[in-house]
Structure formats: C-alpha cells, structure tokens
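The structure's right below; bear with me while I get my questions together.
Heads up, one of the protein chains got dropped from this complex, but the rest are sitting where they should.
This part shows chain A:
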Amino acid sequence: MDNESQYSGYSYKSSHSRSSRKHRDRRDRHRSKSRDSSSRGDKSVTIQTPAEPLLDAESTRGDDRDDNWGETTTVVTGTSEHSISNEDLTRLTKDLEESTPLECKRFVGPALGGCLSFFALVTPLAFLILPQVLWRDTLEPCGTPCEGLYVSLAFKLLVLLISSWALFLRPPRATLPRFFVFRCLLMVLVFLFVASYWLFYGVRVLEPREPDYRGIVEYAASLVDALLFIQYLALVLLEVRHLQPAFCLKVVRSTDGASKFYNVGHLSIQRAAVWVLDRYYSDFSVYNPATLNLPKSILSKKMTGFKVYSLDENTTNNSTGQSRAMIAAAARRRDNSHNEYYYEEAEMERRVRKRKARLVVAVEEAFTHIKRLQEDEAASSPKHPREVMDPREAAQAIFAPMARAMQKYLRTTRQQGFHSMESILTHLQFCITHNMTPKAFLERYLAPGPTMQYQQQNGRGRQWTLVSEEPVTSALRQGLVFSLRRVDFSLVVTVTPLPFLRLGEEFIDPKSHKFVMRLQSETSV
C-alpha cells in the first residue's frame, strides 16, 4: 500500500495493477470529497522551484488519511460485462466500512464482477456435467445430435470468452460519481437470467432426475445463445450507441476563456463529463495561473477611486446612494487604463519576440557543436581522437550556452514553472537521440502545449468534481449546463443539439458547363 498523496477520479492506465490503482483512487476520492473545504487551506502550488519536476497545475494536498467518509454516492468500476450491481455495492460498503481496511474494498468490485461472469460462463458446462456425474446410469445415450450440440456449445463459449476479453476486460479510466446505469442494468439482467435458468434447471432437471440428456444439452445451448445475445446488447448499449453524434458540447475554461466545441452522441452527464475530460487533456493548452491577471500597473490606477463623504446625519439609508454615487463617479471619470493596457501588451510582445530570437539563435548555435558519430568514423578515430559521448553527456555539453537564453525566455513567457532544468535536459537528450533539428527541440517551449504534455506519468489520478443541477445519470439534452471543477479553475460545458439536416439534391448535367467571355470593348469609329 502506498502512502504518497494521490488523486482518484481520473486514473490513467499505468503499470500498477488495476486493483491497487482503483483502490488508491477510491480512497482518495472519498477522502478529498469530504475534506473539500479544508483542503483549500493547505493548497501548495509549486512554482519556480528547479528541483520540483513539474508544476502540477492541480495543487498538492495533505497526506493524512481521513476515515470519516460517510459515503452516500457509490462507484461502480466494472471490468467485464457482468460488473457488480449498485445494490450489492452499497450493501457491501455498509458492511465493510468499519471492519476492513480500505484495500479490501478495492478487490470487492472487480472480484464480484469477475465471479458473476465466471459463474455465467461455467453454468452451461455445469448443466452438462451434473447429470453425467449424478445419475449417469439412467441417462439416455444421445448420439450425433448431441455431439453436434457439443461442438456448437464449445465454439459459442469460446466466442463469448474472447469477445468478453476484448470488449470488457479493460481497466476503467474513470470512477464515476453515480453508478453507470447501462452497466448495472446489464449485469442485473445477466444475474436474473442465469439465476432463472438455474431455477428451472433445479426444478425440472435435478429434482426429477431427467433422463433425456439431449434436452439438457439443448437447454445448455440455449443458455449460451442467450448469453451471446446479452453480450450483443451490452455491446450496443455500452459501445455503439454513443458513437453517432447528436449533441454539440461547448467547453469553456473559466479562467482564461479557452474554448472548444465537440460532437458527442447520446450519453449521460457523467459519461459526457469523462469524454470531455479525455479531450481536455489533449486539446486544451495548459492552464497557466501566471498569465491571468492584468499587470499591476494598470489595475492599481483603478483602485484609487475617490471617496464620497455624506454630510447627512442620517447615514442608514445613504449606503446604497453612496455606492451608486461612487460607481457613477468612477464611470464618469476619464479612464485611460485601456491605453496603458495596449502599450503594455505591445511592449510585452516585443520583449517576447526579442527573447525568442535570442533563444532560437542560441539553440541553433548549440546544436552545431555536436554531430552524430557514424559507424565508419569510429574506425578512423586514431587520427583525431574525439571524445565519444552518450546522449546524456552530449545534452549536458551543449546545454550550457543555451541555458541562459532559455531561462530568460521562459521567464518572459511565464512558463518557468512548467519546465525545470532537469526536464529541459531530458528533452534535449531525447531530441539529440532522435536527430531532431533545433526547431523541433524548441517546439515544446515556444507555444504552451496541451495539458497532457505536462502530466507526470506516475499513475496519479486526477480529481475532478462534476457540478450539475440535474442528476448526473440523466441523459444529455438541449440547454443543459454542467461544470467540471478543479481547485483553481473549472470547465463549463453547455449542451446544444446538432441541427437536423435536410439534404436536398440537385442534378447538374455535365454538358451544362458553358462559359462566355465578359467583354467590354471599346471601338473607335
């Protein structure tokens, strides 16, 4: 069990085992959820610390565990088509809350889902084997038709197994706040289905010790057929239905207005939230808190308003009048801050361009100092003994001349929090290894990249809060607005349906393309 502080809610596929990661996610989710208000106090945003590998735009939190998560929402992390039901989970959480440590809870969900699927897959085989074991003597022998059924049964089970593996045995990429309606529906269906088959089997076959073996084999085959159809239903509900686009989501980041439009199909709000967050990490440029505010020099001018003194002895009903007077006076006062803003922007742009030019030149020069050693040149090295370096040393060797220009540039564009010296060296080493040009090396620094570029790959989950006025399992519809909140910014998502398209047809005869010259001639007579 690991004790480092981590986040749940949006875990990535990592090298850690699925269950342990889910365990971490679940625990941290609950912990952070309940301590939401207090955690803002111990937020620590690390900027400008070279030792710290990356600025985690999502702030770090305290480390201590919180066991008082009285959880009212449940999470279903299904792994196969037969994932555990919500009812089972709530029952289990109530049982396990005080008694077992958190890690056991991690295994419960997937284990039960796996059990249910295993149970469903083994049932047909059990149907076949039990009569053979229990009352073999009284069974009517059945020849070729049974063998045909055996073969088809075997292949159908194989197909079921492979497709379950292919489609459903994937580590989940998100934990949702409420249960996933379709998944729960499906595993309830499977459970009821298999249970009813067992019921009938028990009553009609086991009790009277039915001798007609062929009928039993056909019964088992029908169960497998029905399981295949349930899997088809699962495929359609979980994978296919939301593929056809039906809505257009506008995602706006609340701090700097970066926005994108996406087309999605019919999803519930929570699934749409996960979908949007998927796209957020690769489409949106990284959130840089340092670029948000107007320079102080401009804002400070606005602060110096003038005070309004009321000479009336009756001050109670004058407060609104006073504030209104102040606002009106402030509006009337000639405001030149837009002027300063314009010049400040121009100045900043000029400065950035100057630094960028210096950086580009420095990097180009630095790259000319090394070149790749060819294989045949190594043989001729006794003539000019050159020091052979591996990429890391080569990167360190050429980093020195460009370090200053790079640092100044990053500082001007306020990106210094995102790149530490170590990360720049690593990137330089990477570029040298892959024969990249200086321009390719600089691509990472000249423009703020998507958030994915700055994520650490240590399997930390990302905590997002879904804020919505509607219940999050309801489907998307027009005019819905929900937002995804992190600690210091949020994404506001608006839903509009895609317009209905009436496509008409117009046939153009290929022979109808004829042209004449537009003349405007003037003739003298």
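We adopt the following convention: contacts are C-beta pairs under 8 Å (C-beta built on N, C-alpha and C of every residue); 3 or more make two chains touch, one makes a residue touch a chain; residues count from 1.
Assume contacts and distances are computed from a predicted model.
J.: Any idea which of "Tax1-binding protein 3", "Sestrin 2", "ALA-interacting subunit" or "Proteasome subunit beta" UniProt assigns to the chain that's been left out?
T.: Cross-referencing UniProt, the chain left out corresponds to "Tax1-binding protein 3".
J.: For the chain left off this view, which of A:400, A:501 or A:519 is in contact with it?
T.: That would be A:519, which touches the missing chain.
J.: Taking the full complex into account, what residues of chain A touch the chain not shown?
T.: 516, 518-525
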